[in-house]
Every structure is written in structure tokens, then in C-alpha cells.
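Missing here is one protein chain; the remaining ones are kept as they sit in the complex.
Chain nomenclature is as follows: A, B, C, D and E, assigned in order of appearance, with residue numbering initiated at 1 for each chain independently.
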Amino acid sequence: MLPQYETLSLSLEDKVATVSLNRPDRANAMNGPMWRELQECFEWLDAEPGVRVVILTGNGKHFCAGLDLGMFGEVLSEHSDPARRSEQFRRTVLRMQDNLSAIEKCSKPVLAAIHNTCIGGAVDLTCCCDMRYASTDAHFSIREIDIGMTADVGTLQRLPHIIPQGVARELAYTGRTMDAAEACQMGFVNRVFEDRDALYAGVREIALTIAAKTPLAIRGTKEMLVYARDHSVADGLNYIATWNAGMLSQVDLTAGITAQAQKTTAEYED
Amino acid sequence: MLPQYETLSLSLEDKVATVSLNRPDRANAMNGPMWRELQECFEWLDAEPGVRVVILTGNGKHFCAGLDLGMFGEVLSEHSDPARRSEQFRRTVLRMQDNLSAIEKCSKPVLAAIHNTCIGGAVDLTCCCDMRYASTDAHFSIREIDIGMTADVGTLQRLPHIIPQGVARELAYTGRTMDAAEACQMGFVNRVFEDRDALYAGVREIALTIAAKTPLAIRGTKEMLVYARDHSVADGLNYIATWNAGMLSQVDLTAGITAQAQKTTAEYED
Amino acid sequence: MLPQYETLSLSLEDKVATVSLNRPDRANAMNGPMWRELQECFEWLDAEPGVRVVILTGNGKHFCAGLDLGMFGEVLSEHSDPARRSEQFRRTVLRMQDNLSAIEKCSKPVLAAIHNTCIGGAVDLTCCCDMRYASTDAHFSIREIDIGMTADVGTLQRLPHIIPQGVARELAYTGRTMDAAEACQMGFVNRVFEDRDALYAGVREIALTIAAKTPLAIRGTKEMLVYARDHSVADGLNYIATWNAGMLSQVDLTAGITAQAQKTTAEYED
Amino acid sequence: MLPQYETLSLSLEDKVATVSLNRPDRANAMNGPMWRELQECFEWLDAEPGVRVVILTGNGKHFCAGLDLGMFGEVLSEHSDPARRSEQFRRTVLRMQDNLSAIEKCSKPVLAAIHNTCIGGAVDLTCCCDMRYASTDAHFSIREIDIGMTADVGTLQRLPHIIPQGVARELAYTGRTMDAAEACQMGFVNRVFEDRDALYAGVREIALTIAAKTPLAIRGTKEMLVYARDHSVADGLNYIATWNAGMLSQVDLTAGITAQAQKTTAEYED
Amino acid sequence: MLPQYETLSLSLEDKVATVSLNRPDRANAMNGPMWRELQECFEWLDAEPGVRVVILTGNGKHFCAGLDLGMFGEVLSEHSDPARRSEQFRRTVLRMQDNLSAIEKCSKPVLAAIHNTCIGGAVDLTCCCDMRYASTDAHFSIREIDIGMTADVGTLQRLPHIIPQGVARELAYTGRTMDAAEACQMGFVNRVFEDRDALYAGVREIALTIAAKTPLAIRGTKEMLVYARDHSVADGLNYIATWNAGMLSQVDLTAGITAQAQKTTAEYED
Partner (left out) sequence: MLPQYETLSLSLEDKVATVSLNRPDRANAMNGPMWRELQECFEWLDAEPGVRVVILTGNGKHFCAGLDLGMFGEVLSEHSDPARRSEQFRRTVLRMQDNLSAIEKCSKPVLAAIHNTCIGGAVDLTCCCDMRYASTDAHFSIREIDIGMTADVGTLQRLPHIIPQGVARELAYTGRTMDAAEACQMGFVNRVFEDRDALYAGVREIALTIAAKTPLAIRGTKEMLVYARDHSVADGLNYIATWNAGMLSQVDLTAGITAQAQKTTAEYED
């Protein structure tokens, strides 16, 4: 009943969906189908009422090795006029950005659970997630610079809002590796778990906590947090006031307050 | 001579005002009068020349338990048309936001000294302060999600400018408790003091340090720091250049430079 | 062959330029010529193809003691009409801001290597750099408040994007000293080195790492990182897509990918 | 039952309020009380459910001669430190701007009906209105330049959004008079009426047309039009979608559609 | 070979596509399929290299009567919780906005040729076009207010950038009809033609003129004009410089300059 993908595996339990990058023999390198399917999958997750939280993981030895270099053949057009080639390349990059931004536009929280390798496009990818968690073996690198290019699918735009400016710049210029401990200290990941099992168990627990809240208010919260990053506080305040004018559910509020008073757990509609 | 409030106590010594939330038997829950009085009080503090710095504390066992749930009866209107009800609710939220924003608009630095409970609306409240300090027993939680609603009076707009994105999102989605040590590591509070007495003594010392500076330049500094959060660096640079064109006091400058040269302390006008 | 300056010394080796503040007998206090020469020098560095990375240091005992107070005579005009005096003062401040912003506008990464004193204008100065590194004896202070003025050449605009809001405000209001360890924990400096020799060696190593990358993509990366600070993520994504449409070098890309495959080091044109 | 003012007269008929500047012996020059009362009056009009549209006129021979020059004594403070004097002056200007912006913030359409003189502050005033209508004897001038100052209460900010850039600049630099015919051609006034009686009759008719629509949707429309001026189209689209999510009244919609189908007139709640 | 639509007819000749609203028996009222197909069609036109310009017309007696009121049944959800209903309604409005914005996002110029009725949603629709032309019988009205709602699919956001503020507000508040002559004087339509035949002939001639230019530079021009509306001039200047760095075609430039020198007509690739 869940949609099937060539490069992703998808499961759903207790309202928590798990999306796993699924090209384990290629270290989950992001090829053409994976870019497209990421968008399809997160648009499905966004629309599906029964999904409240999403966990993003990688199958196999590595979380994700970034862009599959074979894609360059695909994205570099062959038009004879360099200017028209440039225009087509720009459209391709915009499309790939949209592929990843689908994660940010998905109205439900997305938690990345990262082990081992997370480099290049994988950093762009995880920057679109709400929170990032790692196992001790995780390591991160803005690797685009090492293949001679300026990263162009989101890291340079989103990362400086996540970790300190100075560190973001050093990582982007040097391509050096940041291990899990440093990533945690810098705020890139929220917590480091001993190993992969602990990581999945820990992230699942957080996801279940979120899934137990009213999904409507969780969606409103995500909308506000993403909006706040890109707007002034004054605009943000006006936005939430207007939002809650229609989207504050008295049903949920009553359930929440009652549950709190009775020290029970509220049940909320999707 | 100082204004009197029903839900706040106010004192003033050595140009440092202390505003204390004063409903100790209700854990300083923010009821209707408190929302209104916070604005009145901070507008008074803004206008009063003899006040240079403000400390915000809570009387009794807790700093503040957030919104008094009894207020919902007040804010949820009874209009028969849901659309007109929504419009009135929006206006109410905007007014409550204005109540708290008065702290940010107050032209003098506001230092929150936080002990024990600081949850829900209390987090919105302290996000409007310039700096936050805590005792070891302090704990924080974005509790709105637990009563089924999206927080709507400022936390989701201001917090991501204060602590790392990923942590802000986790706190907002889970409603989990952050203790004083974590709050300090994340940058939410600047320093943790051993106990409440040490907290008040420490914050008072910082406040007195600030009160000894020229209040005019302190006001300019606050204006610039708030402006910088919501504007580009280019706009901010133009703003301070224009500001100092009129507001750089040669009187203060002379006093300041002389004092520094003579290793004495300058006296400044309010 | 390198340009000569009165207040700066400049050297260039292995495509890494070093700019040293060079008024050691005045603790490198920033006088009129130094403000002007900083802009001249960084515009030269920006334009010179053979320069890929810049290190900024201070000669002598201190990194930099900030504004040379003698400059006030220079910047405070004598016009009889206070309003026209204000207008001239505003222009002077804008010009001094431009002097420092030349560092940010320089298309190549700038690494500040800071020892001992870094106060007042020196903080404004280093906030324009991409990354900051320090030796253990380094200490920082937003000293403008102590001479009775609101800082007006960049610290209040740029610092809150570099370190946590609450700490930035405390430093700006109190003028207190932050030592190297705290500066590192707050993200103001990326790393603290044991002593000045280790600092220079360490920073040089990082600079050489960057200089080995393709300078074109490094320049694109800096453009994107500065742009991201002042624009929404959506605007930033569109910008890099448009940028790379023209500025992604297939020459560099081929060199980079080949080198990575062969585990060699690519050579890039300036 | 209507509030009384010293410098304004206020009437209300058929849900259309008329505010008249009422210092006819002083050509309705705007003195201290008038500035304050304009804000008080428009805040009252905003809050009063029985008011759906507002007409702004001037009693006596002239619509309004602008700022009462006697106010300068009031607004120019006597502080001995020029910098502190500047700070107080800035606050005064901000307050006067707020006085006028109350018209723009009033959630109901405001129609200015202008005869004879409309100069200086009167232009600032009418720029805050939604629409402007004039009799043939009306004439307009940005007169601030002729008393040696840059206009500072709104004309320079709002006028270029109302009439063509080039004309706005000419008027602001020269202080020349624009007559009713030119004002209409430039889009400053929507229509010119033969004389004052025709003006009032014509504007009243437009006001009554508006008053017959659902006031809730009219308020939403004003909110969107003001918002659109200051935000991108993308932000504006998101705002109205969020607004109508709560504020689209099915009661009004049913009434409106039914009336249209039956060619009758719908009755709407305030 | 051209795609087929239920509610639109599409033709293509000499690189000029004509899209006609095609529900003539319903005055081309915009029903569910038409909203969806407009997006599909303009996305196809955007992607199809052989299309250089698009003309938008209406088949039958009227250009377009706006929203088909039958759609309200479709867009108003039946969820039992009003808050969840609001959320779904917001999503629906966003989707309908996207349907129309596809015209603005289509990279080729879109010319509306309007006859007879153009009201309500039809105004939203034509505001997304680059230029509007009309026959003398055309008339326009922001009719949403007459069915009791605030217009929510683009008119209130885009119209004030097209015609003078004051007139836009009057039209939006009163719902009154604007005839072709006024529409032309206000700048809503560029030219009025005697009758429908003259309109189509005239618009076709303009379209052919544009189709003869290099389509790459035309696409760049549209991108810049839309961008300029929503960004500062400084941002716009940087954008076109970056754009032309990759997208200025030397092939086209040579062809254009040569043709101009030889007074011939250049042939450009799609």
C-alpha cells in the first residue's frame, strides 16, 4: 500500500515513516532516480494524513556518499550555444534544489539519523531536515570543493543558519572532515549515539514523542520555524497570529488541557 | 513614586530597575492583567530617564509557569460567525505579542534572572530580553505543544536567532525540558549561577556595569542589535552611520576618553 | 613588485598573501592611513589573480588596539551648522565602514590570526574576515562603549551572525573582556593555538589547503556564504543556480574528478 | 455617544463616519492636539464595529494648511547635549508618524475628500488614506522644502507608491503646486468633482457603496493592499491564503452568492 | 501533436501559441479542470522550445466570467474540526494560486487579448500576464467583494504594481466596473482596439515582433522584470550581471549586431 521506489525504501509504523536511501552497494550515492524520488516521496509524506513524523536514514555501510558523479553526464547539456547550455544547466540545478527542498516543504518534522559517511550532496540533503542525529562513526564533509565546484544545492544557503558562520566557512573552503563529536558541539547534530542501533532507537523515541502531539500544531510549528529563518521577527509575529486565527483547534486545545490536568495522554486526530 | 502594579513588583536602585513577576501563589502564571501590565511597565521603564538597565525576575518558588490557562476563556471570542471569531482572535494574539514586544522595544537592556520553572509563555517572555541568566535549578520547556497549540507569542520567531536551529526545532516539537546546563551550552542563557542568591548578585553586578556606561550609547547599541537581527548588514551599516550622525555625543565621548586616559570612571547624564 | 603601505606590511608566498598591521609601537592602533590602506590593500588582493587566500595578522606585541583616538580630530568636522556637521560625520563613518567592508568584498577567503589584544575597531575588523583563529593569549572586547559611543563600523551588525545573540549583547553592553577559550566556545574563533608560532603555522596550513582548491569555486563559495547571511534561502538558491550556470568550470570539474579518482592533487588555474 | 475632539469633528450615518479637521480659523493647520487626536480618533474608528467606511474632510475654507508652525517650539527639545536633543527629536518624529499611520492601520477604508489648500503635512496625511478625491479648486504642494526641511512624516515614503516616480521627485524638490486636474492625471486623486458639494455627494456615494459590502472582506482587502505595497508577491500570496483560511466567512459567502443570484442586496453583519 | 485540454484550446503558428479559455457556454467561468489545465498548459508552453510568445484569449461571447461558483463545493472541505478545515482550505488556495502563477513563471511573454467580460478570477488571471490588450467592449471588475469574500488568488497582490494605488483600492473596495478606456488610461491595458478582430490582429502583430527577437534574451528579460518587482534595485543589478555572465549568447549578439548593421533581420535559435 505504501508507494515503492527504486532508490528509497519506505516504511510506516505508529505514524512514523522511515525513508531509507537504498543504493547500499553505491554508498547510497545520489543518482538521477534518487533525486526525483526524494521529491516524490516527501510530497507523498506531506500529503498522507497518517504520517506525522519522518526519519531519514541510509541503508548499508554508509549514510550517503553524495552526488553520484555519473549524474554530470546527465546534467551537462550538449547544446552548441554555450549560453543556451548555461540556461539549461540553471534549470537543472533549480530542479535538483526543488528535489531536496521537498523535505523542507514537507509539513511534518524530518529527523535525519546519520551513520558513517555523510559528504557532499548528503550534507545538502541533511540541511533540509529539521534535526540531525548521528552515531559516533559519522563524519561530514562539504566535499563539492574537492571536485572543483561551488556547492549548489543548498548547503551554502542553509548551513550558516545551523552552525556558527566561521566554522561553516572553514568547512566549505577546506572540505575537511568534521567528526560526530565536533558536529554535535557545533550544533549540526543534536545528539551523538554510541552506535547505529542506539541511534535508531534514540531517534525513534524522539519521533514517537513528536507523533504523540497534535499533528496540526506540529505542522504549524514547522511552518513558523522555517518562515522565521527567512523573515523579520515582525513579519513572523503577524504570520503566526494570522495562522492561529484559523488553525488553532479548540478540539485539540481542549484535549491537550484536559490531558494535562488529568495527567493522561491526549489523542489527536491526524 | 514608582508605578504600582497588581501582578508585578517594581523597584529601582542605582539606576537599575527590577521587575518581578508577582503572582507567587500561581507560579507567576501570566493572566490577563499581567500581560497588560508587562507592556505598561516596560513602556514606563523605556520613558523614565532615571532607569538605565532592567532586571526581570520572578517572585516565589518559580520564575514563571507560562500562560494562565484561565485566559483562554478571555481570548476565545463568542461571535457566532467563525470567521469573525477568527478575526477577533487574531487581534487578541497581536495584542498579546505587543505586550511582550514592549520588552524588546524598551530602549534599555533587559536582563532576565531565571530560577526553577520557565515554561511556555515564560520562554516567549525571556526571548524578548537581551540576555538570560539562570540558577542551576532552572529548567525550560516550549510547553505550548503539550496543550495542543502552535506557540504564537514569539518563541518560534525569536528563539532560532538565539540557539542553534536544530535544537530549537527539537525543543519546539517535543516540548522536552532543557536544564540550565544545556541552556547555557546552547547559548540560551549566558551563565549559570550556583543558586538564586548568586544569580541575583551576579546579574546585579552585570547590570551595574552597564548602568555605569553612557546610557545614550547603550540605547543606540540596543537599537542596532535588534535592527541587525532583522535587516541585512548593508542596511544595518547605513543605519548606524545615520544614527551616530545625530546621536554620537561629544560630551560623552570626551568624558569617556578622558576617564580612560586617567583611569577613572566617567559620569554620564541619563 | 608588491604594493607598499605605510601602515601595513604585505607578503605573498605560495599564493597565500599575508597582510600585517604594522604600527607595532602603537599596538597597531588604526589611524587614518591604516583605514585607507586596508581598503586599498584588499582591493588589490581581490584583483590580483595570483592571490588565492589572505591571512591577516598584527606585527609586534598586540594584534590591534582598535581605533587610534587621534582620528577623532580628523573625523569630527568643524562646520558651524550642527546639521551639516552631522551630514559630514555620517559620510565619514560610511567611508570607514567601506574601508573595512573591502575585506568582506574581497573575493578570496581572509583568515585572521589573532594574538594578544584585539579590542574596539579590531573586533569590527576581524568580523569582516571569513574565519578567525587565536593564540591562547588573545583577548577581545567591544571597547567602544567605554569611550562613550555606540560602535559604528560593523561589530553590532556582523557579530550577532557569528556568536549567540545573548552573548553578543552582553559583550556589547558591558565591554567586558572575552578570552581566547571563551571566544572559541562561542564560535568567534575556530581554533585556539598554544602560542603565536603555532597560530601562524596552523593558520598557514589551513590557508595552503584552501589555496590548493580551484580558486574560481572558492570565490563562488565566498560569494554564496556572504549572500546567504543577508538573503532568504529561496533567493540564495536561485542565486547559486544562476551563478553556476556561467561559473561552473568544466575544466576544473574534470581536473577535480580525475584527481579524486586517481588520488592525486589537481592543479587549477587562478 | 460619539467621542468628542478639540480639533476634529466626527459624525456617523449609515455606517459611514466623517472625520473633519476642525480648526477652520487656522486653515486646519495641524497643531499638537490635532496630531494626537487624529490617532485617537482613527483608533476608535478601527475598533468601533458600527463604522465601515471613513471620510476625511476639512471644515472651512481650506482642507488643511499642513503643520502648525507653532509646533516646532513643542517638538524641538531643550536638552543641553545636542546628541540627547537629537534622540528626543527622533522620538517626537516617530510619534507624529504614528499619529498619521493610525489612518493606514485603521482596518476600514478611508476616503479623503479634499478642497482648496492641501499642503505640507496635509499631503503626508492624505497619503495615509486609501483614496483621495478632490474638487476643482484643490491644490497640492509638498511644502516642507520651503521651510528648509526634509519632509519627515510620510510623504516621501508613501507618495512614490501612489504617483509616478519622476513627478513625485519634482514635486518634492520644487515644492511647486499641483492642481486638481494634474493630481487626477497623475493618480494622486481618483476623481475631480465640480465643486465642494459635488465632491461630498460623490465621495459619500462611493462610501455607501463600500459600506454595503461585507465589512469583514473589506477589512481583509485593505490588509492585503497595504501588505502588498511592502512585501513580495510571493509573500503576499501566502498571506492571503493563510488569512482566508480563517477569515473567509461562509455566512457572508452564502449571503453574497444568494443575493447575486437573486439580484437582491445582501445584508452583512458588522 | 499539441496537448489537448478539456477547458482550453491551444494552437501554435509561427512560434506564437494561442491559449483560449474554452467554456464558451459558461462564459469561460473557471471551473476545477480549467484551474488545473491552466497550470499544465503553461508549464508545457514554458518547456516547449518551439514556443516563443503566448497569447491568451477567451472563446465565445466573453473573455472570462471568473471563478465558477460551483467550485466552492469543491474547495470547502467537510472536515469536522474547523481548524483542520481551515488548513485544507489554505492548501487549496495555495494550489489555485500556483495554477495561475504558472503564467508568470512561464519564461515566455504572455499577452492577454481581452474582450467583453473580464471579472473576478479573470482579473487575477490577467494580472499574471505580461501585457494586457483589450477591445472597446471590454470591462473589468474585481468582483470577489460582491460575493462576500476577499480576493485571494493574486489580484490584490499584483494589481497595485500595475495601476495606481488609489484606483486599485477603489476598484477592490467597490467592485465597480472599469471600461476599456479607463483601463487603458490607468495602465491596466496597453492599448484598446476597435473590435475583436482588430484586437486579435493587433496583438498577433506584437507577438510576432517579439517572436522575431532572440528567445533567450526575451526569457532573460522576463526573468529580470518579474524579479525587479519583488527585489531592490541593488539585488536586481547583481542578478542580471550574474545572469548575463552565463546567458549572454555571443552567437545571438553577433547575429543581432550584424543584422542591425546590414539592416536585415537576424535568425535566432529557440
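We take it that contacts are C-beta pairs under 8 Å (C-beta built on N, C-alpha and C of every residue); 3 or more make two chains touch, one makes a residue touch a chain.
None of the values given here were measured: they were computed from a predicted structure.
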Among listed residues D:Ser9, D:Asn59 or D:Ser101, the absent chain is touched only by D:Ser101
Per the touch definition above, residue among E:Gly32, E:Gly60 or E:Gly256 touching the missing chain | E:Gly256
Quickly run down the residues of chain C that touch the omitted chain.
-> 81-84, 86-87, 89-90, 216, 219, 246-252, 269
Could you please point out the chain B residues that touch the chain left off the display?
-> 231, 235, 239, 242-243, 245-247
Missing-chain contacts mapped onto chain D = 69, 72, 76, 86-87, 89-90, 93-94, 97, 101, 144-152, 154, 156-158, 160-161, 164-170, 172-176, 186, 229-231
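Quick note on the criterion: only the chains that are shown with their structure count from here on.
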Same-interface partner of A-C, chosen from the options B-D, C-E or D-E, over half of the pairs matching = D-E
Report the inter-chain centroid distance for chain A and chain D in whole angstrom, where each centroid is the mean of the CA atoms.
-> 47
Residue numbers in chain A touching 2 or more other chains?
-> 86-87, 89-90, 161, 229, 231, 242-243, 245-250, 252
